[in-house]
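Note that this complex is displayed minus one protein chain, with the remaining chains in position.
Naming follows writing order (A and B), and every chain is counted from residue 1.
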Amino acid sequence: MSILGTRVMRVEDPKFLTTGGVYVDDLRDPRLDGAGHVTYVRSVMAHARVTVDGSAAAALDGVLAVVTRADLADLAPPPVPLGFIPPALGRPWLADGVVRYVGEPIAAIVTESRYAGEDVAELVSVDYEPLTAVVDPRVSATDETLLFPDHGSNTALAFEAGSLDGLFDGCDVVVTQQITNQRVAPVPLEVRGTACVWEGDGDDARLTLWASTQSPHGARDQIATALSLDPDRVHFIAPDVGGGFGAKFGVSVEDLLLAVLSRRLGRPMRWTETRTENMLGMGHGRAQLQTVTIGGSRDGRITAYSLDVLQDSGAYPHFGAVLPFMTQLMATGTYDIERIAVRTKSVVTNTAPVVAYRGAGRPEATAAIERAVDMFAAEIGLDPVEVRRRNLFAKEAFPLTTQVGAAYDSGDYAGALDKVVAAAKYDELRAEQQRRRDSGDTKLLGIGVSSYVEITAGPEAGTEFARINVKPDGSVVVYTGTSPHGQGHATSFAMLAADELGVPIERITVVHGDTDLVARGGGTGGSRSLQLGGAAVHQGALETVDRARELAGDLFEAAAGDVVLDKARGGFHVAGSPDDVRGWAEVAASADAEHGLIVDTDFTAQGATFPFGAHVAVVEVDAETGKVTLLSMTTVDDAGPVINPVVVEGQRHGGIAQGVAQALFEEVRYDEDGNPQSTNLADYAFPSAAELPDFTLVDMATPSPLNPLGVKGIGEAGTIGATPAVQNAVVDAVAHLGVRHVEMPTTAERVWRAIQDAREGAK
Amino acid sequence: MTRITLTVDGAKYIDDVEPRMLLVHFLRERLGKTGTVVGCDTSNCGACTVHLDGRSVKSCNVLAVQSDGHEVTTIEGLASNGELHPMQAAFHECHALQCGYCTPGMIMQAIDLLQDNPSPSEEEIRSGLEGNLCRCTGYHNIVRAVQTAAGQPAGGAAATLEESAS
Partner (left out) sequence: MIPAPFDYVRADSYDAAAAALGEHGDEAKLLAGGQSLLPLMKLRLATPAVVVDVSRARDLAYVRDDGGVLAIGALTRHCDVARSADVTAHAPLLAHAAGSVGDPQVRHRGTVGGSVAHADPSADIPTALLALGASYVVRGPGGTREVSAADFSTGFLETVLAPDELLVEIRVPSARGEAWGYEKFTRRAIDWATVAVAVQKRGGETSVALANMGSTVLRAAATEAALASGAGAADAAAHADEGTEPAADVTASAEFRRHLARVLTKRALVAAGR
């Protein structure tokens, strides 16, 4: 029987449960003894000309250096994080005469002791000459104040699809709404941290750098490019990583600068940011202002949809500037809409850069259309589930290419919706809602539905590396170019190898995160790991078996084609002669007595995959205070066949919670001068267990034709489905009072005001 | 510098520390007990939770000098002779950890919770963990783990709705 699909508890757990993981700040590598500690002096103004004087600080005992931009004049600027971002919008190593957001690094202090850094930072003198702070992206779009005069515009990128001409002609009903998909903070529990050391001299010097990242190979290449080094001279290690959620894809300038400081001062260096720095500087997610317009017939057929996106990219465009491309690609969602048009623009503002955050562009698309469909349903007086059913792409239509150019591989959207509606007992919920309304109960019930599809391991067809090494003792080491930080690859990938090799998972180790041990890799992000990295392990295992059959054939003096693998016994025999079995150990040793059998492989997918699902959220709204309590979440998240249900459920739970958190609690706010209002976890409403219910997961598995495992990504699905389901539920709870929309997060005050405004409007 | 004497995970330590040194930094930097981690600046996240004289505290919010003469237990002092504490075992059985960063603090608080209330309701478990944040798990399996450690039939991580044939 195959191990795939069975509940295997994680093999990586024991150390986390007993001594804790080894995160960057936990490293006690002797090469880091005597490391200098780096502390960044960060801007307290959003937009200003700055002059820095670090001389008083530099003169103090225990201070090794105070470094400003002037000290780095010989360095070329760090490369822009993505190739198509205009270089004029790139960020400097340290603020270059102008600061563009609160938290931007101005100077780097290196001290002997860690505690001294914070004391010394207070003594670095920074003069600020304020400039007009551009905080609202709508103001930025006017180009009245330019953040980068050399660029000549505040617009970083723009995308569009479809034609607006006559888009809504012939519609009986057209509904439009402005929606804020608010800026949120990724908040991995482990903040950013880096440690590095140079070994060797001159041109032979080699850098070893540890950083908390999702993509060690990409980060190595970033460093090599920034420092004009051959990538072979950088050894990058991602130790245990305490969560990333997209925001730790690659490394930041603060990480890169450590390598420079270490080289110049001839010392190993360490940097661990504070939570406050993390909230100011790691980057934020989402941050879109959207305008949706939806039109169709009174009988519930949607025929036209337009989405306008103004993306706040923050001060220095990063992945955030590109989010609208993904939003555009997924704009039509699960709906077969005849005419669709998308216009997007990404602008810079005097706020922290916007980066990738769980879902990265797709949750924004889903939130937009799912609110739009609910508003359309409300306008024509039809049940939102029924409206969805009338417009979903039919199961028979796959594969298909949408109006905005996405090639959906497989799906059964109506099936997912039907399952979740049945599991949530939707009709009973509606009856209970009506009962409460009729009885004048102040605890109103809201039921919210979302139907979603997203794209994983895209938008281009991806590739990933794996090495399978069967040791001469018969144990197996799997090397993967993915870089898990909680996703359980050590277990799931071992299962994939075990399934093809017939080696028990107890004898399989998974290695990742070290660029000297793993030749190449794309890291973990965009829900790519299983469908690319897992598929590579699967492919590598098959190739290993093929190679082993040849080796066994030599041992048996038989043709490879006559040799079969008996997985149950973990060995090979000639077909028809099952008694003479040569085990993996013997076969591997015959390849190389010292290293065993090694097979390298690169898997290339035929295309991105499109996981989908449907969520039902139930909330209770206190009509007097506006307070929202989430009562239940029931979800179908179909990412194809499941390798390990334990891990997949965990991914769904976590994703759902983050989606809920955006809908109900979290928001990064700046005041009109660009001062951040939520710089710690006291102000930023990251929810605890006490704010959330249990989640009910419903299984569904529709295979993808695009990889041999049929799998799709599951890392972000929960987040994408949950946010609009919860927001829709909140609006639904108070819809009978005349409320049409409530912005996220749907705080008590927002709900209370929406009720007040609806009452005023009704007068 | 101030001299302190304390017991950590059963071993006695004497050290001279700067008065402003936080207990969590003492554990990590002086004793090398890096299992206890720092997740925030404001004592909201609970990642640094340890037991001080048998009660859970946030070690980022206690000065090392305040632990003088007291007894500290960290995640590293729970397992004995290679055998996991029942709460550690329950976290494994219920897949109550992903990246693992919040896990030590979460386990220390969960143990305190059951010491205080051996048969908590789900609501009591959730409110008992109000001071510990996790970004990965959505808390669902953490609640299951605490129920499991309390000997309640929580069904492990298998909280998936079984589908009728359809």
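The rule is short, and it goes like this: a contact is a pair of C-beta atoms (placed from the backbone, for glycine too) under 8 Å apart; a residue touches a chain by one contact, two chains touch by 3 or more.
Predicted, not measured: the structure shown is a model, and the values here were computed from it.
Colleague: Just one of B:G46, B:G77, B:P104 or B:G138 touches the chain that is missing; which is it?
Modeller: B:G46
Colleague: So one chain is hidden, and I want to know which residue out of A:D29, A:D53, A:D96 or A:D119 touches that hidden chain in the complete assembly.
Modeller: A:D119
Colleague: Where the complex has a chain not shown, which of B:V8, B:L22 or B:V37 is the residue touching it?
Modeller: Missing-chain contact among the listed residues: B:L22.
Colleague: For subunit A, which residues reach the chain that was dropped from this view?
Modeller: 115, 118-119, 122, 274-276, 624-625, 627, 665, 669, 677-678, 680, 682-683, 685, 687-688, 690-691, 747-749, 752-753
Colleague: If you put the missing chain back, which residues of subunit B would it touch?
Modeller: With respect to the unshown chain, the touching residues of subunit B are 2, 18-22, 25, 41-44, 46, 49, 52, 55-58, 60-63, 65-66, 109, 112-113, 116, 127-128, 130-132.
We take it that only the chains that are shown with their structure count from here on.
Colleague: Mind checking the centre-to-centre distance between subunit A and subunit B? Centres are C-alpha means, answer in whole Å.
Modeller: 27
Colleague: Which residues of subunit B touch subunit A once you look at their complex with the stated criterion?
Modeller: So the residues of subunit B in touch with subunit A come to 18, 20-21, 28-29, 32, 34-42, 44-45, 47, 75-76, 78-79, 84, 88, 91-93, 95, 97-104, 107, 122, 125-127, 129-143, 157-161, 163, 166.
Colleague: Which residues of subunit A touch subunit B in the complex?
Modeller: Subunit A reaches subunit B through residues 7, 9-10, 13-14, 16-23, 25-26, 28, 114-115, 187-191, 240-243, 245, 274-276, 419, 423, 485-488, 634, 645-647, 649-650, 653-658, 680-682, 686, 688-690, 692, 694-700, 718.
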